[in-house]
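Below is one structure, written out as structure tokens; comments come after it.
Shown here: the complex without one of its protein chains, the others still in place.
As written, the chains take the letters A and B, and residue 1 is the first residue of each chain.
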Amino acid sequence: MNKQTTAAALALALSAGLTSIAAQADEMKGDMAKGDMEKCFGVAMKGKNDCKAGAGTTCAGTASHDYQGNAWSLVPAGTCMETESPTSPTGFGQLEAFEEKQS
Amino acid sequence: MTIHLSPSYLSPGVSGHTALPARAGISLKPEHFRAIVETRPDVGFFEVHAENYLVDGGPYHHYLRRIRDDYPLSVHGVGMNIGGECELDIGHLERVARLLERYQPESFSEHLAWSSHGGVFLNDLLPLAYDQATLDRVCDHIDQVQNRLKRRILLENPSTYVEFEQATMTETDFIAAVIARSGCGLLLDVNNIYVTCTNHHLDPQAYLQSLPATSVGEIHLAGFAREQDAAGAPLLIDSHDAPVAEAVWTLYQTALEHCGAVPTLIERDGNIPPLPVLHAEAKQAEKLLQAQTENHA
Partner (left out) sequence: MNQQSDFTAALFDPNTSVSAALKTWNGSDPARRFDVYRNNVLSALIEALADTFPVTQQLVGKRFFRAMARAFAGAHPPRSPVMSDYGDAFPAFIERFSPAGSVPYLADVARLEYFRVRAYHAPDADPLDAKALASHLADSERLPMLRASLHPSATLLQSRFAAISIWAAHQGNGELAHIDIRQPEQALVIRPALAVDVVPLDSGSWHFAAALQRGENLGAALESVTATVARFDPVASLGRLIQAGLITSLQPAPECQR
């Protein structure tokens, strides 16, 4: 690719970017006008520092699963086993963003 | 041994910071960011855990800025390791200092506890053996924090589940000595008094009366969970995941008579209910605060 073609290809590509962000800005304005802020803000993640105590003496701290050697008895048993569609959105406000960008 | 110069910021009222109002506040949780910004509830103040906001950017700072602009703010640290045997983490102290410079909260508080050792953060408020060596260490650490932050801090009495053989002082004598030596104030956690006194078979009224009333800068109220020790005696856990218990409301009434109307926080860290539920608990505290103010007038 010579210098001119590179420049021309980039100009074309960046123009596409320009069109897409202009469209995005308009869409955002529309959402604001509708009062639909969910899309712009997403859902808050929980804070991880607090000063609460856990639920008593029964207990993560005393349960010990030794995974060295043969003592580890657990096997993965979640959606990794599933063949059906999971219906467990985790509520991070990501649904639209993902769908939109995947298509 | 540190030389105590009693800088001016240790005198209440000349701290250069406005005090929290003698009203009821609630813990600021990310789950409520939007509801607060959108409904602007009439809450006396909000309190955040410092460590949750030691991040560079994003929604936490976006919302804290907006909420702080409209409400008084208390910053409550959970990781300073005031009671630690190791030296304070200077990097952490600096980050907290920058957070306070950014938001200029009306109050900063920490815990009478340790939470880190040997570079490992244990993410819990761990108990101290109340003896002279611990007293010296705690006072030195508070001096260091107050000197760096250039403000008087409040120290919270803990919930504890064990006592140490080596202790030579009661918890209340220890706290009174820390306050007298370091000039810090007291964050009186009424739920912690109830939990600790139940767990160690002490009289909560007597515990409360033996603390220096004029040093109390804030009160905390929260819920606890109920367990049993190995002998079947009640063992209460400071779980912050339930409404304030009836016995704690009663003790709060005594606390108000003891210290006067003091800014009071409804603390909730688990099973976070919708904002109006927490606000209703705050209103209940505010009723008692108002009654206290009127009785005094």
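Going forward, a contact is a pair of C-beta atoms (placed from the backbone, for glycine too) under 8 Å apart; a residue touches a chain by one contact, two chains touch by 3 or more.
Everything numeric here is computed off the predicted structure, so don't read it as measured data.
J.: Touching the left-out chain: which of B:90, B:162, B:206 or B:277?
T.: Counting the whole complex, the residue in contact with the absent chain is B:162.
J.: Quickly run down the residues of chain B that touch the omitted chain.
T.: 51-52, 54-62, 78-81, 84-86, 89, 92, 95, 114-124, 126-127, 129, 133, 161-166, 199-201, 227, 229-231, 233, 235, 237
J.: Could you list which residues of chain A touch the chain missing from the display?
T.: Counting over the whole complex, chain A touches the hidden chain at residues 1, 3, 6-22, 24-25, 39-43, 45-49, 53-65, 67, 72, 74-80, 82-90, 92-95, 97-99, 101-102.
We take it that only the chains that are shown with their structure count from here on.
J.: With chain centres taken as the means of their Cα atoms, state the distance from chain A to chain B in Å.
T.: Measuring from centre to centre gives 35 Å for this pair.
J.: Along chain B, where are the residues that touch chain A in the complex?
T.: 29-31, 33-34, 49-52, 59-60, 63, 76, 78-79, 111, 123-125, 159, 225, 227, 235, 237-241, 267, 269-270
J.: For the complex, which residues does chain A have touching chain B?
T.: 37, 41-42, 44-57
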